[in-house]
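All protein chains of the complex are present and in place, except for one that has been dropped.
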Amino acid sequence: MLALLPHIVNGLTLGLLFALIALGFMLIVGVMEVINLAHGSLFTLGAYLALSTIGADWFAGTGFGSWWLGLPVAARYVVALALGPLLAGAAGLLLELCLRPTYGKAPLYGLLLTFGAALVIEEVIRLVWGTGEQHLPIPAGIDGAFLLGGLIFSTYKFFAAGFSIVAILGVWLFLERTPYGAIIKAGAHDSEMVRALGYDLSKLRLLVFGFGAALAGLAGVIMAPIWGLRPHLGIDVVIPAFLIIVIGGVGSFWGAVIAAILVGLAVGVTGAYAPAWSLLSMYVLLVLVLGFRSRGLLGRKSALEN
Amino acid sequence: MFKSKISRRRLLGSAVAAGGATAFFGPWKHNRVYAASTDKPIRIGLTADASGQYANSGASDRRGMIMAIDEANAKGGVLGRKVEYFHIDTETTPATGSRVAERMITREDCGFLVGALSSGVANAIGQVAQKYGVLYMNSNSSSPTESGENCHRVKFVWDGNGANFAKAAIKNAIDSFGSKFMLLTNDYVWGHDTAAATRKLLTEYGGTVVDEILVPQGTRDFSAALLTIQQANPDVVAAAVGGDDQKAMRQQVAQLGMGSKPAWINNQQDWPDVYGLPVDNLFGVFGTTWYYRLDLPGVAEFVQRYQAAFPETAMRVPGNVFYNGYMCTRELLAAVERAGTTNNIAVIKALEGHVMPAKDRMQHFDAMIDPVTHQVQQTIYLATANTAPAEKDDLFSILTQSTPEAVKDTAAPGACKLESYEATPTFDA
Partner (left out) sequence: MITLSDIPRRGGSPFTWPMGLFLAGLATAPLWLAPIGLYQYLGVEIAIWILFALGFNLLFGYIGLHSFGHGAYLGIGAYAFGLFQKNVDVSLWGGLGAAVLAATLAGALVGACLSHRRGIYFALMSIGFGQLFWFSAIKLRHITGGEDGLLGIPRPDLVIGGWRFDLNDNAAFYWFVAAITGLVTLVLWRLANAPFGRVLQAIRQNETRASFVGYDVWRYKWATFTLSAAVAGLAGGLFAMAQQSAYPDVMSLHQSGLIVMMVLVGGGLVSFWGPVLGVLLYFIARDVLGGLTETWLLWYGLMFVVMVMVRPEGVAGLLQGLRRRPDGRPAPLGKA
């Protein structure tokens, strides 16, 4: 049992990271009922934009560039942690404009459009940043490792898990405690009502999609130091995000968070006892949960079923 | 099982041979003009990945081939004929490799194919090439199966394989770190082959395997495996983890500072995978076939040639992938010259058993193309991260060099059954 404990701790951190990965995907699917297959590409884009911010790729030769590069990594990292997701969010706004013709049609079209967009974004990343593996620097304070019960744990991973708790709570508070959140949630349930109350539905959708894309980018910046950074990183992201939403139930915030932690635990614990099956455990979990609850853990009826 | 019938190409080939009498043009080849403008060029298909997991290494591989071809043309071509190349992306996907090979052979009239990173793609191309009798240089796929059960008469393997690297590393590791080994194996064919080679050597040299952790292909989080390793506390971890999995693992081992305790043996580290990364991303001991700062004649000049040929490339110095791509293309063209013809069987015979002097290959020992397995038996270097780099790109510190005999893959000759010459369709490229 004592040997299992570190693996449970590890599974929990992993679960929190999965939750962060799925956050933006969940928001868009829950509110807009669009399955955003470009989520992984926006995730990668966010990380690359943060990389370029830290390394001052666009203005390296200028006076500002040399001043900027003279700053400590920590300062540049904090700015990149904000700027990378913001720019990814801007790309999300553009994508939302492309999505507009698909509203009111079968959900399939949104899914297909974002599939195409994912191809395009990935190729653009390849063109701009090249195909090679890149390294996203992180401040020394959150790098390195610490000893706990005779075992080494990664400091950064705990920072990342803590960060995702903050992000999860932040998004939840935004949805629950602000007027914007109330409108967004209303929009998810009844777009006619939102319109009737005099809010601009298209602006609302733009906002939500941009926000979801920014969350994807944020997850990318946080995950890049753990997974590495390469143009096709996105494919590693979409599948877990997908699984988590389905297991948790489409449209349920806490369902997704619980599902993410379950997936993390499943992967972490099988990783200890039957490592060869650790990746498959997610799918087994999916089939098990959906076998008993066809809408996932906390899912509600959704237009996506039609 | 392949029928040696390939009517259209053979017809085409013999027509050229009858009209061409290519060897005749030999004496003019030094004049730096193509001997006869009517003579058709030698066409080489570059089957390098430009997308997918090996896109980056594929680009490096291709630059190597192109430099070798450009140099051959600058010397007046091969057999007085101009050498042309044609590239299509093989997408790191075997099914695409098959189709690309079919297109290159049947539509682009490529007489030779060069290039591979992924063993799956190399197999797919090798199989199509064998069907048509087209020579195929596997430049960079290091799976032991390439020169073992999946070997072909037309295929030549230019990289060191998992068995070679394990041989170079295991005895050293037992002597320096201890005999308690743990295996960290990617759960797919390459991983298992490499792990099997390691196990065999451990029994031979008196090491023990405490445990083997299988990590599925596509694993991005190694924390569970790394915790298990700590709990078992072995002397040495022998890792056979490849591709993007390895990149993620490297990142996570570096964060934990676990790169030196326990000791790690990694398989080959391809230069394009590590170039530009911080040095602590490299850990433990790993293999390579070449390094740009080897203290051997010709190396510095080779690096300069690379820099002159590719001034725009982000990778400022060549690595092992480029080196293999270059060497296999250069040696292929040299074999055509030696054979005096582009007849495929004659070129195969010119390659089989051919000894390449250490000086020409810029390695420590002479290399030889094994006639039984078609793998190049060459010097294998063990390296580690360079903590005192002489310049920015000086990432490796070379620890040892092993002779080809010392690291020979002894399992391959038993597993490899080359098709007979008669069963290989013949034609002139």
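By written order: A and B. Residues from 1 in each chain.
Heads up, the rule we're going with is that contacts are C-beta pairs under 8 Å (C-beta built on N, C-alpha and C of every residue); 3 or more make two chains touch, one makes a residue touch a chain.
This structure is a prediction, so every number in the text was calculated from the model and none was measured.
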item: Listed residues A:Leu42, A:Val250 or A:Val267, member touching the removed chain; value: A:Val250
item: Touch criterion as defined above, residue of B:Gly64, B:Gly120 or B:Pro234 at the omitted chain; value: B:Gly120
item: Hidden-chain contact residue, picked from the options B:Gly64, B:Pro94, B:Pro234 or B:Gly325; value: B:Pro94
item: For chain A, residues in touch with the removed chain; value: 35, 98, 101-102, 105, 107-109, 111-113, 115-120, 122-124, 126-127, 235, 239, 242-243, 246, 250, 276, 279-280, 283, 286-287, 290, 294-295, 302, 304-306
item: Positions on chain B where the hidden chain makes contact; value: 1-3, 5, 7, 50-51, 88-89, 93-95, 98-99, 102-103, 106-107, 119-120, 123-124, 127, 131, 143, 145, 150, 187-190, 192, 216-217
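The rule is short, and it goes like this: only the chains that are shown with their structure count from here on.
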item: Between chain A and chain B, centroid-to-centroid distance (C-alpha), Å; value: 37
item: Residue ranges of chain B touching chain A (in the complex, touch as defined); value: 51-53, 55-56, 59, 187, 213-216, 218-221, 223-228, 230-231, 244, 247-248, 250-252, 255-258, 272-278, 281, 314-315
item: Chain B partner contacts - residues on chain A that touch it in the complex; value: 3, 6-7, 10-11, 13-14, 126, 130-135, 143-145, 150-157, 225-228, 230-232, 236, 267-269, 271-272, 275-280
